[in-house]
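Note that one protein chain of the assembly has been removed; the remaining protein chains are unaltered in position.
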Amino acid sequence: MFDPVTAALIVIALVAFLLISGAHIGVSLGLAGLLGMTLTIGSGAAMAQLATVPFSTTNSFTLAVIPLFILMGSLATQAGLTTELYHAAYNWVSRLPGGLAMTTTIASAAFGAASGSTIVNAAVFTRMAMPEMTKLGYSKQLSAGSIAASGTLAAMIPPSVLMVIYAIITEQSVGILLIAGLVPGLLTAVVFLVGIYVMVRRNPEIAPRPDKPIPMSEKLSSLKNVWGIVLLFSLVIGGIYGGFFVPTYAGAVGAFGAFVIVLLKRRAKAGVLAETFRDAVLTSSTIFTVIIGGMLFARFLTYTGLVATVSEAVLGLGLPPFAYLMAFALLFLILGMFIEPIAIMIMTLPVMFPVMTEVGYDPVWLGVIAVKMAEISLITPPVGLNVYVVRSASPVPLSLGDVFRGVAPFIGLEALVLMLLILFPEIATFLPSIAG
Amino acid sequence: MLDRAQRIIEPMAFLAVLLGGVGLMISMFLGMGDVIGSLFNKPLPGALEVTESTMVLIVFGGLAYAQIRQRHLRVELAYLQAGPKLRSVMDIVASLSGIVFFGLLTWQAYNEALFSYQIGEATSGLVSFPLLPARIAVVLGAGLYIVQLCLDLLKDFATFGQPKDFELG
Partner (left out) sequence: QEFRLNWGHYLANGPFLEVEDEFIAAVEERTEGRVEFNVVYSGGLGAGDELLTLAGRGAVDIASVVPGYYANQLLFAKALQIPFVFGSPGEAIEAAEYAYDNIPAFKEELDQLRVRRLFHQPLGSYYFAGPSDECQTLDGLQGKKVRTFGSDIPKMMDAVGAVPQSVPAGDQYEALERGTLDYAFVNIGNIEAYRLYEPGPNLCGPALSMAGHMVVVGERTWQRLPEDIRTIIMEEAEKAQQRYVEWVDASEAGSAEAVEAEGATIHAYTDEQLAQWDEAAPDMLAQWVEELEGRGKGEAAQETADAWRELMAD
């Protein structure tokens, strides 16, 4: 048997080799995880994990929202709802630099109030916004980048799967943490809007603007066509907040709603409809392959106990509180290169949380920071699930490189928000303090 | 020869996706039905369990066809820069690693399906729903994917070093 550090080095070398060779990402992570488990605890254990992980991961009600929301996005596009939304947005805000990317950000933030998963948001808006934005002349990178980055807003704006998991692991109030995410989520959206403005100002060709103003009559007439998307969003968001269903059911309701609108608008050509379903299946299949592989990789890392060992070593140094915070962020960032945020939280929080609160950090604020770090890890290479989702769900030809280049400026904006949260913790703690 | 094999596999892969699509439609209607039923205090029993099983059908049903359509996620960065020979080598690595991983996965999934059959595995809820179909979906879906990967591997060897198209999206 190999010691954990040696095994980890071998495994990371294998992942790097496979990823660079262009092997499928899920396969790369999965094989590396299996090799790591074989090296450290034996092939029997590795095979047992391979026997349980794929089925347990897919046979899940909670994750069923992913294909259903992807379907909703495709159906909404088929119904022409998004074309109408972006047409209206074009009429109203296209004189503003980056107006359509801003529309995507705002719509994604609004939809974040219904969806608790960043994957869902990224997939829905790739389906809906990507074709429209590129059709109206926006660069692929800005389009894909703003979709992938805005998708992460779903993790901060309640409801949020990540917040709930943080609350359970750290035994904090789910309700308080969900409230705490609201202002930081909106702040992030605002920073993105400003960022888009600046980006387009400096580089106008990525978001072309019409030469002359659009007449008011045309603006007003385009508004009457947006009812479809407004109805769909109201159905999903209103249904959750009105207590008609829990977020886990929102996918089915949203898909069904979009399906009905497709029928009402007489856009239900059998061939197109079949293609819509087929595409939702293919996209889900490719995303889940990555999730399964990533899960096996995370299991290997968990077995080694490396994360706990490293954290404990750092914590033993007796550093000032801020250094711990930086260590926490760094750890998140490094782990985020390969595994997804839920696994990172399970690995890091049991060790880091008690120490961080002991040196004086507020547990609620820390939850917001953890989710912010998770958002960032979802759009950083090499493994950035949101970036993969955009690449995979895109109806417009797109390379991973396009998306990663597109999100790069948004990573900078995320870092800025993170800094604001550290300098002004009240952004996260004020609302919970008056609510609780 | 390879072309003929491809012509046999493709409809099967398409059928698998179709089944996934039907599963997706079922989970959409069931979820909606459960929500509406719950409003009238009559939730649909088994909606959750059936939805879970259709998820398996969706994920594993789509594998082979996603391969045919080159939809699986990979880091294309180096691939796009590479010349024809290097591309062939990379394709071979991709096919081989996929065959190894999904080969092991299918082997394990087959054992699990067998065990599921022996114990009559079913969900526990107000209604009892058998899990064997979902277990079999894993084996068949992943198995079909392996067949496609093998075929791609043979094609990789047969056309080694020839320039090939690579389409994004």
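Which chain is which? They are A and B, in the order written, and residues in each are numbered from 1.
Heads up, the rule we're going with is that a contact is a pair of C-beta atoms (placed from the backbone, for glycine too) under 8 Å apart; a residue touches a chain by one contact, two chains touch by 3 or more.
On a predicted model such as this, the values are computed, not experimentally measured, just so you know.
Asker: Please identify which of the visible chains the hidden chain touches across the whole complex.
Answerer: Touch partners of the hidden chain, whole complex considered, are A, B.
Asker: Just to verify: which one of A:Ala343, A:Val371, A:Val390 or A:Ile411 makes contact with the chain not shown?
Answerer: A:Ala343
Asker: From the list A:Val5, A:Val194, A:Val230 or A:Val246, pick the residue that touches the absent chain.
Answerer: A:Val246
Asker: Among A:Gly73, A:Pro159, A:Gly254 or A:Gly293, which residue is in contact with the omitted chain in the full complex?
Answerer: Considering all chains, including the one not shown, the answer is A:Pro159.
Asker: From the listed residues A:Pro208, A:Gly305, A:Pro321 or A:Gly412, report the one that touches the chain absent from this view.
Answerer: Once the missing chain is taken into account, the touching residue is A:Gly305.
Asker: I need the residue numbers on chain B that touch the omitted chain, in ascending order.
Answerer: 38, 41-43, 48, 119-126, 128
Asker: Touching residues of chain A against the unshown chain: what are they?
Answerer: Here the touching residues of chain A are 41-42, 44-49, 51-53, 56, 61-62, 158-159, 161, 164-165, 168-169, 171, 173-175, 178, 240-248, 298-299, 302-303, 305, 343, 346-347, 350.
Criterion: only the chains that are shown with their structure count from here on.
Asker: Could you grab the centroid distance between chain A and chain B? Build each centroid from C-alpha atoms only and quote it in angstrom.
Answerer: Their C-alpha centroids are separated by 23 Å.
Asker: Contact residues on chain B for chain A in the complex?
Answerer: Those residues of chain B that touch chain A are 17-18, 20-21, 24-25, 27-32, 34-35, 38-39, 48, 51-56, 58-63, 65-66, 69, 71-80, 89-91, 93-94, 97-98, 100-102, 104-105, 108-109, 111-112, 131, 134-135, 138, 167-169.
Asker: What residues on chain A touch chain B, complex-wise?
Answerer: Checking each residue of chain A against chain B gives 18-28, 30-31, 34, 47, 50-52, 54-55, 58-61, 63-64, 67-68, 71, 239, 244-245, 249, 251-253, 255-256, 259, 274, 277-278, 280-290, 293, 382, 388, 391-392, 394-401.
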